[in-house]
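In this view, the complex is presented without one of its protein chains, the others remaining in place.
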Amino acid sequence: MTQEKKNILEAINETLDQLLAKDEDILLLGEDIGRNGGVFRATDGLFDKYGENRVIDTPLAESGIIGSSIGLALNGKKPIVEIQFLAFIYPGFEQLVSHAARMRYRTRGQFTVPMVIRTPYGAGIRGPELHSESVESFFAHTPGLKVVVPSNPRDAKGLLTAAANDPDPVLFLEDTKMYRAFKEEVPSELYETPIGKANIVKEGEDLTVIAWGGMVREAMKAVKKVEQENNCTCEIIDLRSIVPLDAETVIESVKKTGRAVIIHEAHQTAGFAGEIISLINEEALIYLRSPIKRIVGFDVPVPQFLSENDYLPTVDRMVEGMKETVHF
Amino acid sequence: MTQEKKNILEAINETLDQLLAKDEDILLLGEDIGRNGGVFRATDGLFDKYGENRVIDTPLAESGIIGSSIGLALNGKKPIVEIQFLAFIYPGFEQLVSHAARMRYRTRGQFTVPMVIRTPYGAGIRGPELHSESVESFFAHTPGLKVVVPSNPRDAKGLLTAAANDPDPVLFLEDTKMYRAFKEEVPSELYETPIGKANIVKEGEDLTVIAWGGMVREAMKAVKKVEQENNCTCEIIDLRSIVPLDAETVIESVKKTGRAVIIHEAHQTAGFAGEIISLINEEALIYLRSPIKRIVGFDVPVPQFLSENDYLPTVDRMVEGMKETVHF
Amino acid sequence: MAVDLRNFYEEAREEYYQVLTPDGKCRHDDHRIDKQVMMDMFKYMLTCRIFDEKALILQRQGRIGTYASFKGQEACQVGGVLPLRSTDWLFPTYRDHGAMYTHGQTWKQIFLYWMGHMDGSITPEDKKIIPPAVPIATQLLHAVGTAWADKLDGKDNVSLVYFGDGATSEGDFHEALNFAGVYQTPTVFLCQNNGYAISVPFEKQSASKTIAQRGKAYDIEGIRIDGNDIFAVYLTVKRAIEKARKGEGPTLIEAVTTRFGSHTTADDAKKYRDQQAIEKEWAKNEDPLARLRLYLKNNDLLTDSEEKQWTEEMRKEIDEQFKEAENYPRPTVQQMFEHVYKEKTWTIAKQEKEFLQHLGKGGRSS
Partner (left out) sequence: MAVDLRNFYEEAREEYYQVLTPDGKCRHDDHRIDKQVMMDMFKYMLTCRIFDEKALILQRQGRIGTYASFKGQEACQVGGVLPLRSTDWLFPTYRDHGAMYTHGQTWKQIFLYWMGHMDGSITPEDKKIIPPAVPIATQLLHAVGTAWADKLDGKDNVSLVYFGDGATSEGDFHEALNFAGVYQTPTVFLCQNNGYAISVPFEKQSASKTIAQRGKAYDIEGIRIDGNDIFAVYLTVKRAIEKARKGEGPTLIEAVTTRFGSHTTADDAKKYRDQQAIEKEWAKNEDPLARLRLYLKNNDLLTDSEEKQWTEEMRKEIDEQFKEAENYPRPTVQQMFEHVYKEKTWTIAKQEKEFLQHLGKGGRSS
């Protein structure tokens, strides 16, 4: 397969392009995704190529977008929706949680809503208020939704393709600060990266580090430092999706290492780290040699951007947490 | 202080009555809370007593109710809102999460939104679809909100009074199946039960059982059985509020017992039990003698009512979980 | 009698469009409705009435759960659905069993729904009936989406969506109408303005006098009709459907009707309205079934004995359907864990396995 160097944004753009070309039922909907190509340019060029009936600039109404996409999906279309920023999904929260997530269940599989909701999330790009949330655990707490968070261009393409082909509604979270952060070789053709299978970024013996989305790369930097200075090796797990959760990979790793650090950007209280800690507690408690650490966002609203680097888990905090865990 | 036997609903009705009488700035808003007295009759009689400017039947629009209440609160009123059922808060999710919860923070205390949102939650009364959710962890994951869940009439009165006097927005969750489940002596005058202080329902040495809302009574039943049959004593903690979380009481108890079972009705994945397990993991791991058990709702939508008893944590499941924990 | 239907819509804006008067006279236009259709109307309305009465009794006996009666709204539900084709989409609320039945749902399934069965939301394979939307006004957007998909595919199906007067206060009402206007989707918005959202009368719901006038905000035709007059409902919805099929966009119809009883069996209308007065007025001027009966009899299209016979047959049929529903197997624990996703996740599979083990060891689920 030919490959090309792409960043996450380019990989997403190419994937959407190829999906639109391949499947006539795929539609893109969202605010400013048409001529403008989306505020991050994820849909750049697609309006010109596929026209206004495939790449649809909607009115400014998230419940309208998600709600009408549910109808489109009920009637054979496969909508891929862009919500401009994660916090702006809230006006459409009811449609997502009370309908998209429940349609299959309540109709016993008779009616289904295969759709993808793509949305940028996360702090770190000096955005205005409410442009920096990472509230993935809201959606993880909603049976019927899948929650996918790619950490690199290659996965972004494979996971987005898998999401588009998935029979269930998928929330696809794209870390804004990763969009253009780095490039890597991405296969040119469409391919699927299975949803629900974590990626062991790097094997190790002494500590399991679990992260997703943009935090994976930060975790890698921290691990590098920790390994250099502490004569230990760390295993890094990129969950790729938090629902479905690849419990087996997590459990196996922790059984081996006896230690874990979980990293996410979201607030600590009721953040998804708690779910993973619970899983480990249930399945591997006796293997634990030290308390599991959460290196996560604080329990404050994501602050104005001069303070966002204080809010975000830093490499230094990760290093400290990993060291404490290893030397407990 | 004189006392009277009341169920939770009667306690709430009396509290609202006394609050309205005491403080002119308190307003009640909600759908059908006026002449009808609310679908559960929590506001019965108050419309006639205080008139349509104090007990306000609103249009059918939850964002409208919560959003305009934010404005009322900004301008000196103290709205106590009733949302008819917890799932119907979703249309107002953005107002609650992006505004009510953040106003103090973003204005550095200059503008605040002291308001209470009361809403019934939980399964077990053969309600139609979406009348049985318990998604308290959504709100626990929202810094700036407090989340209070009374388990008995006495606390309902004291906590609601404290919520009404609280300077911050409070989500006040009322378990529908507890509304009329039992009566107990409730002091006649207004009093506050502090928000953030858990109640040790019963002391014990071998196991800490943590619950809130309607699950507290189920937990008590289960504990009774377990203690009879297993020659052990259990400590039952009724959290009363999950935010603020009374971490100290939880930690102290688990340090003593070395074992914990957490019970909630909400779905397991990303449910609030995960937060408590994380807390114990961080603060008391080395005291643990067995994995912490979650006896919680399954990761399926709350099903139609013929199946709701399958969904709900049962006394039998609790007993089994407690036994397993004690005999690990 | 050659009056153009159109004119009535125009003049109707102030008051409403009415064809059949309470005293069973036809103002005009009856020639537009086939006699056979009139008989269908009557029969469907009759069976609806019988079902509703039965359901109320069953609820009182504790054999079904909380139930939402639609007595008084039969004209809206039967008359609105009869012009549909089987390829069209129907989006009912929790009060629109009559509409569902008329479009092909069985009474048995409707019973199952109100008995709390997991399977109660399954609708006929050959029809596109989405089960009742519980969160108010949300289904309007779905009906925009399905209609939009048909339009994009060049199919001339329409989507008919029911909702109440209370629903017009929700943001989703606004967003749906706006989307329908922008994309000119073949959606027919049929509001049953029964005057109440539970206890709240429409005057408290909005300062606007009518719901039809809201169409203007989206450049959508808004029509106000007598919802107790099945001819008016039928002709208006039919016209809106034909318009939609021709690609001429959505219509907002406000059918003014009466909720005869309480909101649901969990509600007591006497708390907030003069139920006696309403029932009296209803019997005199509003009962849509009585009105059609009068018309049919006036025109020698119906006899008492015919009605009696049908009534008996219908009762039997509904009893039969209820029996089937009552004998329907209880949902299993396994079913509870199915259909969350197409494939069970590890987590769900584990929860199911452990719960079944627990039950196997004697744990009870209730």
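Every chain is named by a letter (A, B and C) in the order it is written, and numbering of its residues begins at 1.
The rule is simple: contacts are C-beta pairs under 8 Å (C-beta built on N, C-alpha and C of every residue); 3 or more make two chains touch, one makes a residue touch a chain.
Everything numeric here is computed off the predicted structure, so don't read it as measured data.
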Contact set of the excluded chain (shown chains only): A, B, C
Touching residue (missing chain; options A:Y50, A:Y90, A:W212 or A:F272): A:Y90
Among A:G258, A:G274 or A:P301, residue touching the chain not depicted: A:P301
Residues from chain A at the interface with the omitted partner, ascending: 31-32, 34-37, 39, 57, 59-64, 87-88, 90-91, 126-131, 268-269, 298-301, 303-311, 314, 316-317, 320
Positions on chain C where the hidden chain makes contact: 169-175, 178, 181-182, 184, 204-209, 213-214, 216-220
Residue ranges of chain B at the interface with the undisplayed chain: 27, 53, 58-59, 61, 63-64, 66-77, 91, 94-95, 98-99, 104-112, 143-144, 146, 167-168, 196, 243-248
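We take it that only the chains that are shown with their structure count from here on.
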Chain at the geometric heart of the assembly (C-alpha centres): B
Farthest chain relative to chain A (centres taken as mean CA coordinates): C
Distance from chain C to chain B - Cα centre to Cα centre, in angstrom: 36
Inter-centroid spacing, chain B versus chain A (mean Cα positions, whole Å): 31
Intercentroid distance (Cα basis), chain C paired with chain A, Å: 40
Sequence positions of chain B contacting 2 or more other chains: 63, 87, 90-91, 129-130, 269, 299-301, 303-304
Multi-chain contact sites of chain C, meaning residues that touch two or more partners: 118, 121, 134-135, 171-172, 335, 340, 345, 347-348
